[in-house]
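Excluded from the complex is one protein chain; the other protein chains are retained at their positions.
For chain A:
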Amino acid sequence: MKRSTTLGVVGTALAVAVVLSACTSTGGAKEGAKSVDPAKATGTIRVLTPAYPASNEGKAAFQAVVDGFNKTYPHVKVEPDFATYATLNEKISTSIASGAGYDVLVTGVGWVQPFAAKNVFEDLGNHGVTKKTLGEKSTPALIPASTYKDKIYAWPLTADARAIGFRKSAFIKAGLDPKNPPTTFKGIKAAAEKLTERDAAGNITRPGFDFNTSPGNYRQAFVQLLAADGKDLYVNGKQNFDNKQGVETLNWMKSMINHVQPFGQQNAALKPMTYTNDAPMGFVGGSIDCSEAGVGQANCDDLGFFLLNNTREVEMVGGNLASVGANSKNKDLAWAFIKSMSSDAALEAMAKLNNQIPATANAADSAIVKSNALSKFVAKNLGRAIYEGGATNWLEVRTDFNSSVDDVLLGKRDAAEVLGELATKSR
């Protein structure tokens, strides 16, 4: 009896602790900067960022931002937490549960609406940010992904654009016109079939089209293809994929898998196979290193790029976006640090580290964009941007998307059935 009473007390205490930690708002810093002279402001701000890899280069680039910030705020300490996108949710959720939330959180486009809805991110309107002011300085491509209920919750730092790349030499060899690459589902499939190479037994030795993804991650390709077929994934937070175009898109992907590329095929470097001529056509990122340390100039010269355009020409754009933690006790310092992260020099360095482009209104003028043809191409087309996400429960649905899309591609389930199920979960 005594033991059960003790357990009950401990359990109740724990439940109370969980409730309290969920309700309390604590931050890393102790003193605000509002109406405080920056030179006299003190405290510590905790920065969660997957935008800087935890390598020497990444840490040096982050330190350069801190050094710049400390010129104005010499007594404010900055504590970075170099996360990856794979561990981002763990970091954020456990920090909320423990009551030790971050002051600055760098996340991706799919994160903003869910965390804004959960009151994890601060409305940047409190720092004077509006759609208009954001639009003046940032690329319009990422404004929808930064917005929740007409308020801005994140400041875009870099854009991770996706296009389709192809090898001009392979096109010529296969009798295709490199000046007029296919952009529709039908055209791409026909070209991919011509470009696919097989051995005597019929096994694919060189895929005709590279989805550039691992099993469980075909979701992003689906989102991009669906948009090219005229449908955004979500419209005003409501699902927009359980329809004729959604089924058509998934079935088209299924018709490509194990026909022009084995399911889940990637090269050992996990980079787009088109960059290294392992595939003559496929999804590529938004920046390519053409130096000898990268893929080399000869490889770059052989590459051409186009956008998917089944019924609408689209470019998928992700990226790094910075938010102020709603539980931060030093929101003004956090916002000041985000401004330091958004300097031209800082964004240039961040873009280079991530093979992305700066998410600024004048991205086309940046050195990294000018350095390679792929970045020039995607920067020019940012006006055609679409993004993944848009619903407050996207992080939940995303997990189901991953396995469900796989099931369709492998012929285990029907496309319409799967999309119907995902639509139900999206509500």
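Structural remarks
Just so it is clear, a contact is a pair of C-beta atoms (placed from the backbone, for glycine too) under 8 Å apart; a residue touches a chain by one contact, two chains touch by 3 or more; residues count from 1.
The criterion applied here is as follows: contacts and distances are computed from a predicted model.
Choosing from "Chemotaxis protein CheA", "MucB/RseB N-terminal domain-containing protein", "Hydrogenase nickel incorporation protein HypB" or "Sugar ABC transporter permease", the protein name stored in UniProt for the chain missing from the display reads "Sugar ABC transporter permease". Within the set A:N56, A:N203 or A:N236, the residue that contacts the chain not displayed is A:N203.
Only one of the listed residues, A:Q265, A:N310, A:T360 or A:N381, touches the absent chain: A:Q265.
Interface residues of chain A facing the missing partner chain: 7, 10-11, 14-15, 18-19, 22-23, 89-90, 92-93, 96-97, 114, 118-120, 201, 203, 214-216, 262-268, 395-396, 398-400, 402-404, 406-407, 410, 412.
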